[in-house]
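Take this structure, written in structure tokens, and hold onto it; I'll ask about it next.
Missing here is one protein chain; the remaining ones are kept as they sit in the complex.
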């Protein structure tokens, strides 16, 4: 289908974008790389939107260190995450996740901010953000606020972002010495959305597991994390089955996804050297 | 004279060589001209309001909102178009008892599947037309939907078309021998159920048609992405009340077809009807979402089958009950019964046995229409046959190669008529199997499989022998009353400069039609292929023919080209003989030069013959024939079809924890008779194999019980992509048909026919030691784990 939109405006600054959002009166949609939004427009799942193009806002670009946290600008593209040295050093989980996102041509335009804000439960970054104990930075008419990633994703394609707010960045604690990041997923074809996936951070012997494709939102798998912390892989797999709440659809049943998640967890445990 | 095909050093030996495709350079430069690339003056666009219900009564239609929208020009309902377009019924007279109701370009009273066009909106742009379509309000009264195949004929299932009495479109049983007795007495009987998933063609270029009606000439011109221009010409003329001679169908570059574009689609006929009403060019370009709900689907089969064997592993008979759902209408004009009919013909095809029964039941459903799609029926029949044979081998302790060696029809047994009634001229199953075993180093692969098994790595080898129907005669459609030509023609013309133009009734959709026709004509006339230009796909200029489908292009169109080229050669030699005061029989044409046939001495350039004939005809003897343009037509006559054969092997690894299948390698040995261009044949096979792999592993149009399509986007309907596909080794055996001098059979469908069964058997070979087998396509990770018993809820 041909996209049917209500209007288009280019924002010069974050403040401008926020003003445009207000002006759009509830119809505003933030357009960044467009790799999900334009697809949705072409599929006719969204129409009449007032598009606010933030792609030109320089302040939303780039990756920088801020004390013990790494700040990744919302407009950082998938292809930037793959090769950015700061990401590679301090948040390698994103560098490992980025190549799993779709294909080259998508990764050249799609952004981390867009992916987080879109909150597809099968997408990699939201689960990574949870596993990394990241924080989402939102700016709106009332100023800036920071939300822990685990509280940001509130449902199927739903987030804690208020209508007038813009996701400007994600911050993650810098990786510590010896910290391990692993992401594994099961996809039918390279670049597809995962049937199930797990992003795992091992920090100081403790594990944080973010699950994707296994619920209506990315899930922090606390039962499995606790068991894995004890070195109990079997217990972790058992707990994981309770931690997740996968959907059934044309691709796979909830039972299959739950099973696949367990297999992925065992393999990640082996990657991390957790005793079986 | 005959062509010494066995001598690669013969003059003008272009047949049998890899030569580049003359049209490929244009396509890699972005200079293709697909229908959607064409813009005509005053052109407008049509978009369709399609039924969101699988089955619904159509009540009031409110078009005012759409008509008031800026950019919308006209809105048409089914009743509007029924005034200028007659309905059709996809029936063939020789298919006894077949039923299907009349179908209109836009639904009149009832919508019968999700995606059926109901209202057409014409706008200045596609976006305008879509915006208008969104404003059309239709009062649908939902009706119960028929979706399940096996219960379609049950008494408590609603009847989809009341006037037909029940949901049975067609039923046929093909039986020979004493099936019941043999199965009762046999040493071994093996049974299994099979499903091939309903899936669709997903041509990268969606369907597209651009029709203009010029009332001044009283002529309709349709540019359309289609495989059978003359068929469409005849049908558009008939249903729109235009003389056939006043409909011109042009099929330029076609972005993939695979049988999907050989049918009559209601939205395309509607576009033509609207063009006639509005007297201006109207374009319909399907988008991807409407492609999934309006393109034909195929292969929606469920079957139970059994095979009986004696104690030596000799197959005694097959007994198969096949059921297939075809949507609410039989496709026009080829019918949706042919796929099931093919299954009844092709089960057990490669094997020698005497007792046979196969019944197909073709039922209506409220889903998209199913119809002919690459390798019609073959993948279904081959999967059932080869699945049963492998299962029997496993249960009786035979190696899969050995059981085939014991049962494949002997290479010297031809001609013969099979138990299913197929007349076979000459096949090479054993030679092909030997070549396969050698190409894949079967013994080494088995050793590797065994060694890896001990390390917990589960690999499997799957074999699938098959036969493929090509070069159909009028027995396929013509005898049923369909105006679908089984003959084909070629006109070859020599121009003054000695270059050659060939106009052919077969069409090009990327197979390389233009390349092989250039090779054949070049060899026949005696010029280089670069001197030959090919014209296809225009009913105004090409000889009347059938187009390209059922792997008929090379075998039928190619023979016509060979004979037409020969005739032009004969005329050129006759003129040359006169000029040189020689005997035509002593001369030859080689690379555009008239030479002395014995010595090869150059006597006269062909361009000189052209100059004399066209500009100085006065210098030739009065009455000397000088017809440097000749047309020949060809039709098969000894056999209803030219069957080909082949055998494929798949090597896979199954991750038994996740159910994921990795395709490691694939082999195919194929016998399509005379090979005209080895590279093009290999790539037909490879492309076909991957299409078959798609069916085996990925492709399924998933419907819910209400008949809603659940995966109608390319994000949700999975096609094979490069990342998961294997490298493929292709080998050939050549058993030319003696029906023609060229000896070519078809090669377009062999890959697709055999690949699903090969992959299925490979997966089952891999998981057999763990217990379990898969027979329901596609073999998703979940289905594999369920077969293994890993997932039970």
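Should a chain be cited, it is by its letter among A and B, assigned in written order, with residues numbered from 1 in that chain.
Throughout what follows, a residue touches a chain if its C-beta (ideal position, glycine included) is under 8 Å from a C-beta of that chain, and two chains touch if they have at least 3 such contacts.
Please note the rule applied: contacts and distances are computed from a predicted model.
A.B. asks: Given the options "Carbon-phosphorus lyase complex subunit PhnI", "Cytochrome d ubiquinol oxidase subunit II", "Branched-chain amino acid ABC transporter permease" or "(2Fe-2S)-binding protein", say which is the protein name UniProt records for the missing chain.
C.D. replies: "(2Fe-2S)-binding protein"
A.B. asks: Just to verify: which one of A:30, A:81, A:102 or A:131 makes contact with the chain not shown?
C.D. replies: Selected residue, touching the omitted chain: A:102.
A.B. asks: Who touches the missing chain here, B:320, B:576 or B:689?
C.D. replies: B:689
A.B. asks: Among B:487, B:511 or B:761, which one is in touch with the chain left out?
C.D. replies: B:511
A.B. asks: Of the residues in chain B, which ones touch the absent chain?
C.D. replies: 18, 20-21, 23-25, 27-34, 36-37, 125, 127, 201-206, 253-258, 287-288, 509-512, 675, 678-680, 682-683, 686-691, 713-715, 719-725, 727-732, 751
A.B. asks: Considering the whole complex, not just the chains shown, which residues of chain A touch the missing one?
C.D. replies: So the residues of chain A touching the unseen chain are 1-10, 20, 23-24, 31, 34-35, 38-39, 41-43, 50-51, 53, 55, 79, 102-106, 108-109, 189-191.
Here is the rule we use: only the chains that are shown with their structure count from here on.
A.B. asks: List the centre-to-centre spacing of chain A and chain B in whole Å, with centres computed as mean CA coordinates.
C.D. replies: Computed value for the inter-centroid distance: 44 Å.
A.B. asks: Which of the residues in chain B end up touching chain A in this complex?
C.D. replies: Contacts found on chain B: 125-127, 130-131, 134, 287, 289, 657-660, 698, 700, 702, 710-711, 713, 715-716, 718, 721, 723-724, 780-782, 785, 790-791, 793.
A.B. asks: Please name which positions on chain A make contact with chain B in the complex.
C.D. replies: 1-2, 4, 43-44, 186, 188-193, 195, 249-253, 255-256, 259-260, 263
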